[in-house]
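Here it is: the structure, laid out below.
The full complex has more chains than appear here; those shown keep their coordinates.
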Amino acid sequence: MDLQNLRLVDHHVHGAMKEPLDRAGFEKLITESDRPVPPWMSTFDSQLGFAVRKYCAPLLGLEPHASPDDYLAARSRQDANRIFLGAAGVSDYLVDTGHLADSLTDVGELAKLSGCRTHEVVRLEAELEYVATQESTAAAVPDALVRRLEERTAGAVGLKSIVAYRYGFDFDPAEPSPADVLSALDRWYATGAKRVADPVLLRWLLWTGARRGLPLQLHAGLGDTDLQLHKVNPALLTEWLRLVEPLGTQVVLLHCYPYHREAGYLAHVFPHVHLDLGLTTMYVGARAAAVLAEGLELAPFAKLLYSSDAWGPAELHYLGATVWRRAVTSVLGSFVDQGDWSPDDAARGATMWGRDNAVRLYRLS
Amino acid sequence: MDLQNLRLVDHHVHGAMKEPLDRAGFEKLITESDRPVPPWMSTFDSQLGFAVRKYCAPLLGLEPHASPDDYLAARSRQDANRIFLGAAGVSDYLVDTGHLADSLTDVGELAKLSGCRTHEVVRLEAELEYVATQESTAAAVPDALVRRLEERTAGAVGLKSIVAYRYGFDFDPAEPSPADVLSALDRWYATGAKRVADPVLLRWLLWTGARRGLPLQLHAGLGDTDLQLHKVNPALLTEWLRLVEPLGTQVVLLHCYPYHREAGYLAHVFPHVHLDLGLTTMYVGARAAAVLAEGLELAPFAKLLYSSDAWGPAELHYLGATVWRRAVTSVLGSFVDQGDWSPDDAARGATMWGRDNAVRLYRLS
């Protein structure tokens, strides 16, 4: 099975870093940790670091497994963004614009650099926080949020929630009453905080997002020190998934590790639940085939999506795709070798996972 | 290692579907979801669907990996029940009769169709619900339940609880007082509900069942949308397991995925805990060896049981056994190949798992 020519839809990604990166700067971007790297270790000594040296080094003219210093030196002499974005084999990027920094390419720049189609995914929490900067009274927020989401999603293909980071999935699943929302908005306005972290507001956002009809992406599983991992097990969403099911909105669980089996189960029993193993795949590097295979246990094959969740060095946009292709080739190839799958089914399954499911879900064509 | 001639004891199974099945009907029975299948997907595009096409198609005279339509067409021209039940290589079926439908074979019909010995496993919740239809006052229920269980278990080999579906495992583990039970019965009678879902009644049933002395099976892990997966992690049963341990009753954890490692741990530390990976094994299809291997980490080999948990198409009775045989051959064969197990130990371990442990536990001979 050859997936080199399968043009992937990367359904959840961020911008590429525009600025040059020295070794310390690069090391901070190949870890999910937001903490300083201790002086006695290097983030290159990790599965992702080894994957950079193995798969990215040759594109910079180096031998595989080049040393970190050689790698950064070669990188500094070349246009890494064009090289890695050009080599990823992606046709469409769905860009989460809620975690933008001035140092990152925006949607237009990413399109130009990569030569790909780009589409926007709107982050709910960022929109509420924006509305709050515009409205002087809490009472004006609910209507303003609906208007803002209408405007922002006019050209977007999906919504995204990071309730995982702000609270976790152990929230009251019911839609809050308008009165409860108003009280929570009042409390938030009274604190003067920019960041929305109140569970009533977060679940109101989720419900408001679900009512827009667009596919709704939820960060689940691994992230940085801001979250408590056991609280972002997607199984905790079960009752909320039951409650929003009648709306017809499709829910997409992102990353999911180490709860990707729970995510696969939810995708199995709930028609409106989909999942990816984005971020996870490149971070586990040499273990990607083993981890992706676990995601292939209960999940119906029509529910699997590909993403890199790259943010920062364009190596990550490339590695997301490269490690995924290698791992899927390995896993589905082993199913064929052991006689369980036919070669045709394997090729079809890989195409569903890497491209067709996303085209259908996000109505890309 | 050749397990073709190992006659399995399928210690947890249901009846076979008596009626013919069209494609839509068949698709609904090869998923654990109780929801309509979305029009943009097929449940054949799953590990279980691929296993049907690979392993069942040849028994209907088709090539492996036949298309779903060809498969259903061939199936409709033959006696699928006799073919698949006859080929499963099972000597004994232990039938959970609490989830019977008119469309399914009962214990006697299953015995006749399969040529196997059949034994009954009595479902606790169904018996309490039956008693409630017979007793006009709540106060009469406790004595009536004990009498009913005495009658029903006279010829049965085990009991079964679906507290996982009705509430989850996060219940108060202590045996409820008679007064608490009476209050709960009064509340239940007052609602007029047929279905028992009150946690006091459910744990009273568990305790009452445990006092019968027969092995007590508990659904754990994957099921349909009725349950919350993280609440049916068998580790949540720890305190209850400690409390019932002095009764001497053997507890059997069914399915367990994705918490089969937790189940293996419980079987390791508690003498009265056993487990299977029934349902799981066939649902994960090409991944069965990988998943069963995880169940073989901590569980003492005398604690492992085989089941299909088949319900509906007789393909499932056959696939449970077939996928298990292939997976066990693969896993134990790899242990032998890497030098960790002797071939004799592998053969003995497989026989314990597939047959001998169940014969001993349920006193079948």
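Labels A and B are assigned to the chains in the order they are written; within every chain, residues are numbered from 1.
The criterion applied here is as follows: contacts are C-beta pairs under 8 Å (C-beta built on N, C-alpha and C of every residue); 3 or more make two chains touch, one makes a residue touch a chain.
Since we're looking at a predicted model, the values are computed, not measured.
A.B. asks: Total subunits of the complete complex, with 2 given?
C.D. replies: Shown in place are 2; the entire complex has 3 copies.
Definition applied: only the chains that are shown with their structure count from here on.
A.B. asks: For subunit A versus subunit B, what separation do you get between their C-alpha means, in angstrom?
C.D. replies: 37
A.B. asks: Residue numbers of subunit B touching subunit A in their complex, please.
C.D. replies: Touch residues, subunit B against subunit A: 31-38, 40-43, 45-47, 50-51, 54, 64-65, 222, 224-225, 228-230, 257-258, 283-287, 290-291, 330.
A.B. asks: Per the contact definition, I'd like the list of subunit A residues that touch subunit B in the complex.
C.D. replies: It comes out as residues 233, 235-236, 238-239, 242, 261-262, 265-266, 268-271, 293-294, 296-298, 300-303, 335, 338-342, 344-345, 349, 352, 360.
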